[in-house]
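Note that this complex is displayed minus one protein chain, with the remaining chains in position.
Chain nomenclature is as follows: A, B and C, assigned in order of appearance, with residue numbering initiated at 1 for each chain independently.
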Amino acid sequence: MLGYTADKDAYLKRLRRIEGQVRGLQRMVENDEYCIDVLTQISAATKALQAVSLGLLDEHLKHCVAQAVAEGGEVAEEKIAEASAAITRLVRS
Amino acid sequence: MLGYTADKDAYLKRLRRIEGQVRGLQRMVENDEYCIDVLTQISAATKALQAVSLGLLDEHLKHCVAQAVAEGGEVAEEKIAEASAAITRLVRS
Amino acid sequence: MLGYTADKDAYLKRLRRIEGQVRGLQRMVENDEYCIDVLTQISAATKALQAVSLGLLDEHLKHCVAQAVAEGGEVAEEKIAEASAAITRLVRS
Partner (left out) sequence: MLGYTADKDAYLKRLRRIEGQVRGLQRMVENDEYCIDVLTQISAATKALQAVSLGLLDEHLKHCVAQAVAEGGEVAEEKIAEASAAITRLVRS
């Protein structure tokens, strides 16, 4: 079982909302809406995606990483290295 | 005319691709794909949104802000203050 | 005259404070303080640097870019392209 499985519906709901936000951006551009207003909505969609990432990462640490650490040895080291790499990508995106 | 009007189709194409990425994220969660893989795809979608923002901002400076500055006075000051606020939101999202 | 010249003392004061924050980080590491506490202080120093950047960028737009735009032609285009590149670096740092 994955970390996020228990909250799957909530994550799907959030992702559908973000999909709607991106479609909304298309309508704004279609309708020649003011650049700054489009930029404001993009920042909102980016923040929503970021929040999903932080939630998934938290659950990953609690479940997948914790299980691997309990197992110990190379499995644990690899899982932590993998999580650190994901954190780096998230910080730099 | 807005800064991005000349590139409207290109922006719409990029936003439709990002919409597809977000739908792809839903399928990954639907199919219980590994958390790290979902996180990697979210970082890709976030970077794509960020690139759209940077493009719109560049065009906004070239057209809307430049026109206002050429006009001078309060119009110019307001337009630059507005652009700076948008840059701050972008940096902090 | 540069955009920030009028506020030079304020920027120097802020940078000296950030220098002090970084020295403080060294003391924390020297004294084996808890990782999370060190991380919290690094985030504070990073935010302070970011705020200096946003201030300088705002002043740059108001003065250097506005002057170039008033001049028009290639000078204006180069100055806006340069500002956009700086915004991109700031967003991605």
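The definition used in the following text is that a contact is a pair of C-beta atoms (placed from the backbone, for glycine too) under 8 Å apart; a residue touches a chain by one contact, two chains touch by 3 or more.
Keep in mind that this is a model prediction, so the values were computed, not measured.
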{"item": "Visible chains that the absent chain touches, using the contact criterion stated earlier", "value": "A, C"}
{"item": "Chain not shown, touching residues in chain A", "value": "50, 53-54, 57-58, 61-62, 65-66, 69-70, 72, 76-77, 80-81, 83-84, 87-88, 90-92"}
{"item": "On chain C, residues whose C-beta touches the chain left out of the figure", "value": "2-5, 8, 11-12, 15-16, 18-19, 22-23, 25-26, 29-30, 32, 34-36, 38-40, 42-47, 49-50, 52-53, 56-57, 59-60, 64, 82-83, 86, 89-90, 93"}
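FYI, only the chains that are shown with their structure count from here on.
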{"item": "Chain B and chain C: spacing of chain centres that average the CA atoms, whole Å", "value": "22"}
{"item": "Euclidean distance of C-alpha centroids - chain A vs chain C, Å", "value": "28"}
{"item": "Chain centre separation in whole Å, for chain B relative to chain A (CA means)", "value": "18"}
{"item": "Junction residues of chain C - those touching two or more other chains", "value": "92"}
